[in-house]
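Of the protein chains in this complex, one is absent; all others appear in place.
Lettered A, B and C in written order, each chain numbered from 1.
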Amino acid sequence: MNSLKRLTRARETGILLAFLLVVIATTVKNPSFVFSQDGFRDLLVTPMLVLLIAVGEAMVIITRNVDLSVGSVIGLTAYTAGTLFKYTDIPWLLVALIAIAGGAALGAVNGLLISIAKVPSLVITLGTLYAFRGINVLWTGSNRINSTDIPNDFQMIGTAQLLYIPVITIIAAVVLIAAAWYLRNTRGGREFYAIGSDPDAANLYGLKVGRRVLLAFIVSGALAGLAGVLYVARYGTVDSQAGSGFELQAVGAAVIGGVAIFGGIGSVWGAAIGAMLLLTINRALPVLGIQDFWQQAVVGALIIAAIVLDRILALRQARRLTVMEDSQA
Amino acid sequence: MTTTTPPTTGSAANAASGARNYPGYGRPFWQRLLLRREAAIIGLLVVVIVVASATVPHFAAPITYNFLLLDMAPVLLISLPMTLIIITGEIDLSVASAMGLSSSVIGLLTQAHWPFPAAAGVALVVGAVGGAVNGLLVTRVGLPSLAVTIGTLALYRGVAQGLLGTTAVTSFPAFWTDLATSTIPGTLIPSVTIVIAVLAIVFGVLLHFTPFGRGIYAIGLSPDAAVFSGVKIQRTKFILFVLAGLVSALAGIFYTLRFGSARGDNATGLELSVVAAVLLGGVSIFGGRGALPGVLAGALVIGVLASALRLAGITSDVINVITGTLLVLSVILTSFLAWLQRTRLSAGRKRRVTNGPASS
Amino acid sequence: MASPATPAPRATPALELRTISKSFGAVVALRSGTLTLEHGKIMALVGENGAGKSTLVKIIAGLYQPDSGEFLLEGRPVEFRSTAEAKAAGIAVIYQEPTLFPDLTVTENIFMGRQPLRSFGRIDRKSMHAEAIALFQRLGVRINPDRQARGLSIADQQIIEIAKAISLDARVLIMDEPTAALSGVEVDRLFAVARSLRDEGRALLFISHRFDEVFALCDSVTVMRDGAYISTAKIADTDVDEIVRQMVGRDVADLFPKQQTTIGDVLLDVKGLTSAGIFDDISFQVRSGEIVGLAGLVGAGRSEVARAVFGVDGYDGGTVVLAGSRVPGHDPAAAMRAGLALVPEDRRREGLVIGASVAENLTIAIRQRLSAAGLFITGRRENEASRVWASRLEVKSSALDAEVGTFSGGNQQKVVLAKWLATEPRVLIVDEPTRGIDVGTKAEVHRLLSQLAGEGLGILMISSELPEVLGMADRVLVMREGRITATIERADATAESVMRAATGAAA
Partner (left out) sequence: AASGGSSSGDSGSKNYAITFLPKNLGNAYFDTSDAGGKKAIAEFKGTYAEVGPATAAPDAQVSYINTLTQKQVGAIVLSADDQKAPCSAINQAQKAGVKVVTFDSDTAVGCRDLFINQATADGIAKVEVDMISEQIGDSGEIAILSAAANATNQNAWIDIMKKELAADHPNIKLDDVVYGNDDDQTSFDKTAALLQTYPNLKGIISPTTVGIAAAARYISTSAYKGKVAVTGLGTPNQMKAYVKDGTVKEFALWNPGDLGYLAAYAAKALIDGTITGKEGDSFKAGTLGTFKVGADGTVLLGDPFKYNASNIDQFNF
């Protein structure tokens, strides 16, 4: 009964309902949105890149930090993978691992600067957002990786399915479950929340704040690296701008999913559902007959609505509690 | 009306009269000038200009500065209110979208054959309203400005694009478009520089020479102490967000006129350059520290580097690496200096100061 | 009643501190802290505010590292680099200010970092939950272990800190004013737990400003003054007067006494001020030339009253009238214009803009008045004004652009006083005006306050230090649990009468 109550009251439930509402409404208008092989596939595949980085972003935000560099990390790792495919014949699994490791390394750069130099993450990652992208453009110039450069068996991943479930989706799901499990069920995971909830108290308590924050950024970077690899698999072509603008989508997804921008609150589940909602709405609006120029406006309204809602819920709970205290006294 | 003549504790009356002349400043003028946070960035600006003029062909030409100022005008304009907002410890990421929105509004109204000044007026109002929305959500509803303005970043941009759709309005009166690119008679300095200068002075005075400005710093350094000292935190922040919206709209009008083209996607991503310029100018993201001259220098450094590199034939994207690196270095440097200060402070005492209360 | 029937203490003391010193920037928090805790004993540590008790605690906890001195645990010298190390060594600490993670549940707060585990390092929520419930039963309190810590009353927060410490199953338990915000019943339960821990042979340290508690619970008492060890005595061999004398270091009489002033007509008139859950139906008057003391235990609600009167907090009912005209609520600026000034309790957070210069701090409250046409203000005008006030209060500063964060507590307090006197108030409220400042400055502050009264100011002085209240106040208001429980004229004001009203206990 307790678990059921928690489920109904969970912040994630609301956003999940919103998501289902969008899907249902769109499907009613046009059944093939879900009930066609490709419709079903795109429903599951399209949001996955953003979902992956949103999970990383959520872990970072929960520690009261933010990572604006993920978009640039995707760009660099995607082009790295593409280049390796084009000029070497390293097996694609190894390429993927290299890209992920590269992403983790870039994340470590952020994490070290922040946790050692004690510099606000907003500034650092804004800086690396520029720097990583710039390096990418310097390196790429006007070159691009074309789908013809990518081994087919790897490109298959972009579209292949395992009993009707796209492979990309399965990968993302595994990552999501792992992250959620870690955050919910391990001491380390709970420390993420403690640190974000009150960093000073965390120090007083003797938690290894710096180490956790570093870990959060490494994870975020690694997931961006994975997203970069999958970007290659799905889109086949990579130029110097791959993944630009993803950072705002990631933060947006997390915030919509109920991850508090000042840390301590929220779950990767919420962020994931937020990503699903964000990108599904983008695809749904044209179906629902809304000109696609308005998509961003809807997304913005969604973000505002989400944080206002969270605020109201928080206030309501606070009031309920104080009333309880008084009645006890 | 009782006049409380401040007491001079009897025993120490003589001491008091002696102590009456506290030196105003601990360090000589030139040191205070050179050891300011923003001195470094201003110095950097000078160095960059000198080096570029010496090594990059065509850079020394006055026309360079004409192009440079035209390119940087929006960033320079918006960085003014942004500085004040960041000093209060908040941030506004929606400014570039507000530019796009004002651009779309002008386009729409021009299409509807409104006289340009009227259209521009409406655009300014829209900008102010946009700022007010941010302000209300932050001060009244009490939401973090980072989240709020990420939301309005998407919202305002979306509305801007929705309003104009595919059309790019280009039918602006020549008088106004020419004015936007015109230069001060007899010079190559763009006329818009005058607007920038005037606003820079206005905001500079507001921040550095008014009670309101003192309040801004107090809010950033210690909100509690500010409240106890009668500073109206909410109202101050609200005003600043409105100003940001207003100036963004103004920048949007200039942008539209300069390129003679009103589009929903105008100035996409400009907010990052603005924030970068402000932080580069020595303003602390934690609030409470920073000065306007440094910010202007920060914006100019970015512009000068960009044009110098382009003239040197290097693709302008190198600038991203440099901007980013400068940004990171500037903050690391300031926190390093703070750390040095702390260590010096408790010199002679034991090691591991960082465990002390001073560390955040 | 403290039971003397306890297992005989082992030879080596559980914890021993010898001549520990610690300074923060200019502030010397601890000169020579000395303390010995024995197994199966409860030691009391008493001293005025700012005597250095909490600092000593934080050193034991491994949060601060001592500048010098010896630190022995079970006879072996130790040097903790972090609170984690101290915890690992079996030291549990209840800090004076509760430090909880507001977004986590009560249970998680108790077990953070050492949750019971199942396979794959997976947290065992069931047994964690069960343990939490068991803990609360042992403490005899009803707190929902699944609720968030955010919004808990200070009392409940304190309870959870205690539960945390107990669950650590530590050999040494330090409690820094754990009862400050607890009601009588809660205190009794806490004592029961403390005694059972003692009887298990653990060493406890108990810090409190309430002597009745000290005498009820502890086996012996150590007195500190101005960061230094004064004495240790068996409870049986000492009494309150003895302890107070050692705490204050001089007889109450030779504190600077308030000079006689002609008390004029009513300046501040507070009627029925009420704020749900914090204070209730507060009414009092302050006359020109009068110093009104507001005494009470920490947590009584005095600061909240001051904040409400000055308009920092809103209030639900009641009126504040100054010199005949109504002062609007929840608007400090208006209160300042009306002629009110408040020297707040928390100097470093509320009194000063840490990070700003002396001049900026001295003029922040009068920035409007200083500016030409209320518009333009310049560093020069600020310097002139602040020069006057800095010298009037003899602020020790090399220059006006020196950063106040680096000043000693006493010097900082002078800046705060000067800042508010500069507003030329008619009624001055001072909250803990001498907390944590040295004896010399303390006397200066007292001299200054009575001089201001002499010049016709009305002064409301909140203080937790009896000698101060008794020495300075023409009238003493006493608050307990959010209500004014007594108004005592100077003539009848004694330590006993005030304490009785403050604790409600028949002392």
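As a convention for this text, contacts are C-beta pairs under 8 Å (C-beta built on N, C-alpha and C of every residue); 3 or more make two chains touch, one makes a residue touch a chain.
A quick note: this is a predicted structure, and the numbers were derived from the prediction, not measured.
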Result, missing-chain neighbours among shown chains, is A, B
Contact with the hidden chain, among A:169, A:203, A:240 or A:267, goes to A:240
Filtering A:19, A:33 or A:132 for touch with the omitted chain leaves A:33
Touch rule applied to chain A and the missing chain gives residues 30-33, 36-39, 41-42, 46, 137, 140-144, 146-148, 158-159, 231, 234-237, 239-242, 244, 282-283, 286-287, 292-293
Interface residues of chain B toward the undisplayed chain are 57-58, 61, 63-64, 67, 71, 161, 165-168, 170, 177, 181, 255, 258-261, 263, 265-268, 306-307, 310-311, 313, 315-317
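In this section, only the chains that are shown with their structure count from here on.
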When B-C and A-C are ranked by contacting C-beta pairs, first place goes to B-C
Between the Cα centroids of chain A and chain B the separation in whole angstrom comes to 30
So, in whole Å, the Cα centroid of chain B is separated from that of chain C by 41
Whole-Å distance, C-alpha centre of chain A to that of chain C, is 45
Residues of chain C that touch two or more other chains sit at 63, 82
Flagged in chain A as touching 2+ other chains are 200
The residues of chain C that touch chain A in their complex are 62-63, 82-87, 95, 99-104, 108, 112-115, 117, 121-123, 142, 147-148, 150-151, 153, 156, 276-277
Per the touch rule above, chain A residues touching chain C in the complex are 185-187, 190-191, 193-194, 196-198, 200-202, 204-208, 260, 264-265, 317-318, 321-322, 325-326, 328
In their shared complex, chain B is touched by residues of chain C numbered 23-25, 63-68, 81-82, 310, 312, 332-333, 335-336, 342, 344, 346, 349-356, 359-360, 363-365, 367-368, 370-371, 374-380, 383, 386-392, 394, 397-402, 406, 419, 421-422, 424-426, 444, 447-448, 451-452, 455-457
